[in-house]
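One protein chain is absent from this view; the other protein chains keep their places.
For chain A:
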Amino acid sequence: MHKGNFKEMYLNTEQLDLGKFKVATSETLYMTVVSMLFVIIIGLILGLLLYNLGKSKRIGAKIFYNLLSIISNICRSVPFIILIILLIPFTKALMGTFLGAKAAIPSLVISAAPFYGRLVEMAFREVDHGVLEAANSMGANKWELVTKVLIPESLPALISGVTVTVITMIGFTAMAGAIGAGGLGGLAYQEGFMRNRPTITLFATICVLVIVFMVQWLGDWAVKKTDKR
């Protein structure tokens, strides 16, 4: 492949339609942000549940813990592209459609929430048990233990978990794009690949990378800001 050819293929800026890029970027951001809100809430609850069950010595708790672990491992392990297809009926029933950015949300949440839940569990386990004992000795109840000790004392780990999860999810939105969810992944696939316009694919990739780097940077900054150790 000689130079002129490469430039024509990948830097053919006439193919770029700013409007389409704007729409695709906002779709990607929309999918990520909305799913992430659900993922954080479900992940925190799941993580807390796993943490508490994991500490308990009762047999019932142990069984429940293993059951939850297996389910969340399955959700994490099924390749995302297959998960979407499997979930089409569910998505249709829930959202009324299986196409568009909105329709990608249930699959994104189901695959990422268990992943984040695990990270939350690990973050809670890292909290110094002496500090929990101190709070207990002050007469804290379960809820106060979570809100006043567990979450604040594991905040940097919770935040870096969000960063990792968001970045994984941005990757997933791109996959979802290939089967009709839109976004930058959709743009790269439908407009770039199917219509043989590599420039679009390249620039869509660059946009995804920029978003990922920004998320990483923001996450690192927030971790630094909250970590007073």
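Assume a residue touches a chain if its C-beta (ideal position, glycine included) is under 8 Å from a C-beta of that chain, and two chains touch if they have at least 3 such contacts; residues count from 1.
In this section, contacts and distances are computed from a predicted model.
Of the names listed as "RNA polymerase sigma factor", "ArsA/GET3 Anion-transporting ATPase-like domain-containing protein", "Acyl-CoA dehydrogenase" or "Methionine ABC transporter ATP-binding protein", the one that matches the UniProt record for the absent chain is "Methionine ABC transporter ATP-binding protein".
Among A:Leu99, A:Ala140 or A:Ile167, only A:Ala140 touches the chain that is left out of the view.
Touch with the chain omitted from the figure is made, among A:Leu11, A:Val131, A:Met194 or A:Leu209, by A:Val131. Looking at chain A, the residues touching the absent chain are 128, 130-131, 133-141, 144, 148-149, 152-153, 155, 226, 228-229.
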